[in-house]
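Of the protein chains in this complex, one is absent; all others appear in place.
Chain lettering (A and B) follows the sequence in which the chains are written, and residue indices restart at 1 in each chain.
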Amino acid sequence: MVVMDEAFSVFVRFVVPFVWRSEAKTTAKFRGFSATEAGSALDMLKAAELEKDPRRRRLFFRHALDEARHSNYFRDQARTIDPDFTAGEGKYNLIHATRQNLYQNLCLMDFVAFVYIAEKRGEAHFRSLMSYFKDRPAIHDMFTRIVKDEQFHVRYSKRLLDEWSKEGRGSEVKAALRNIQLNRAWGAWRRQGRRLGDLTSRLVLRIAYFIVVPPFSLMQCLLQQTPRPGWKEAEQTTLNAEEIQRMY
Amino acid sequence: MIDQSQIAAAHVASTASPLKAAKKRKGSGWATRLISPFETLREFTQLTRRTGRSLWLVSMMIVLSLLAVLLVVIQVIEYVAPFVYTIF
Partner (left out) sequence: MKVIGISAYFHDSSAALVVDGEVVAAAQEERFSRIKHDSGLPVQAVKFCLDYAGLTIDDIDHIVFYEKPLQRFERLLVTHLSEFPKGSAQFVSSMGRWLSKRLWMKNEWVKALGCRADQILCSEHHLSHAAAAFLCSPYDSAAIVTADGVGEWTTTSIYRGVTDSMGSRIEKLKELVFPHSIGLLYASLTSYLGFEVNEGEYKVMGLAAYGTPRYLAEMQELCRVNDDASLALNMDYFCYYWHPTRAFTPALERLLGPARSPGAKLTFPAKTDDDRRYSDIAASLQKFTENYMLKLVEEAYKITGEKNLTLAGGVALNCVANLKLLKEGPFDSIYVQSAAGDAGGALGAALYMTHVIGGIPRRPKHNHAFLGASVDKREVMQFFTDCGVPYRQFGDTTELCDAVVDRLIEGEVGAWVQGRFEHGPRALGARSIIADPRRPDMRERVNRKIKFREEFRPFAPACLPEELKKWFILPDNRVEHMTPFMCCVAEVTEEGKTMLPATTHIDGTARVQRVEPSHNPIFHELLTRFKERSGVGVLLNTSLNLKDEPICNSHGEAFATFMRSEMDFLVVENCLVSKADCQKLSREEVS
C-alpha cells in the first residue's frame, strides 16, 4: 500500500499542471471538490448519527464539520476566481451534495478503513495542490488548512484501526484495508465496464430498432386503427381477485 | 396515530386473505426465478390477445425477448470488461 501511495503522489504531481491549467478549469475543479466535500460531510454526519460509541461518534461528527467547512472554502475560492460561476443563483447558492450511505453499506471496520484510505489519498492530493499553488497565497493558505484537517482525519482513523489491531483483531483490520483497496479498484473496473455495457446495449438496441421494428410497425399501421380521442367507456370496470394476480 | 396494541393483535388474529388458496410456489430459489420470465411472456401474450394486437406484438415480443437475453448477457460485461474486445 505504501508503494501505491507513493505512485499515486507521483502520478498526481504529473497530472496537476495539466488538469489545473486555466482559471476556468480551476473554478470547475473547485466546484467539483466543493460538491465532493459536501457529500463526504453528509456521509460522516450519517455515520455520527448511527454510531453508538460516543467517542467514535464525536470523531465522525468533527470530521463532518471539517468536510462541510472545506466545501465552503472551495465554493468561496471558486467564486473569488470567477464571480460569475454562480450566475443566476445569487450569493447564497447551494452546493448540491449526495450521500453514498457508506456507513450503512459497510461494516464499521470497513467504514473506518475506507475513511483512512480515502483521507490518505485526499491528503496526498491536496498536499500536491498546496505545493502547486505556492505562488497564490490565498489558495495556498486554503490548502494548508485543508491538509492539516486531512492529516487529523488520517490520524484518528489510523488510531482506531490500531486500537482494533491491539485488541487482537489485526487480521480483520488487514482484511478490511485490503477489501477497501480492492473495492475501490473493483468499483472503478465496474464503472468502466458499465459504461461499455451501456454503450454496447444502446448500439444493439439501435440496430434492432432499424432492422427489427419496421415490419412490425408496418403491420401495426395496416392492421390497427388509430384510436379516436374522447371518452372511452371502461371495458373493465373493476378488478377482482383473479385479475389482481395478473401483471396485465 | 396507530395504536401499537392493534399491531400486536394483528400478529395473533389477522383476517385471512381470500387469495390464500392461490397456488403457492415453494421457495424463491433459482427455479422460481427462471420460471418467472416465462410467466411474464405468457401473460403478455394473453394481454395482446385481449387487445387484439397479438399478431405483431407477440412476434415482436419474442424478438425482444431474445434481445433481452442478449442485454442481460451484456450486463455481465461489467465483470469481464477487458475481455469484451476479444468478443468483438
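The working rule: a contact is a pair of C-beta atoms (placed from the backbone, for glycine too) under 8 Å apart; a residue touches a chain by one contact, two chains touch by 3 or more.
Note that the coordinates shown come from a computational prediction; the quantities given were computed from them, not determined experimentally.
Undergrad: Taking the whole complex into account, name the chains on display that the unshown chain touches.
TA: A, B
Undergrad: Of A:16, A:65 or A:108, which residue touches the hidden chain?
TA: Hidden-chain contact among the options goes to A:65.
Undergrad: Can you list where chain B touches the absent chain?
TA: Residues 1-2, 6-8, 10-11, 14-20, 22-25, 27-28, 32-33, 36-37, 39-40, 43-44, 47-48, 51, 53, 56-57, 60-61, 64-65, 67-68, 71-72, 75 of chain B touch the chain that is not shown.
Undergrad: Could you please point out the chain A residues that touch the chain left off the display?
TA: Per the touch rule, chain A residues meeting the hidden chain are 38, 41-42, 45-46, 48-50, 54, 57-59, 61-62, 64-66, 68, 87-90, 92-94, 96, 98-99, 101, 149, 152, 155-156, 159, 198, 201-202, 205-206, 209-210, 213-214, 216-217, 220-221, 224, 226-227, 229-234, 236-241, 244-248.
In this text, only the chains that are shown with their structure count from here on.
Undergrad: Which chain B residues qualify as touching chain A in the complex?
TA: Residues of chain B touching chain A: 18-19, 22, 40, 43-44, 46-47, 50, 53, 55-57, 59-60, 63-64, 67, 70-71, 74-75, 77-81, 84.
Undergrad: Quick check on the complex: what are the chain A residues that touch chain B?
TA: Those in contact with chain B are residues 189-190, 192-194, 196-197, 200-201, 204-205, 208, 212-213, 216, 219-220, 223-224, 241, 245-248.
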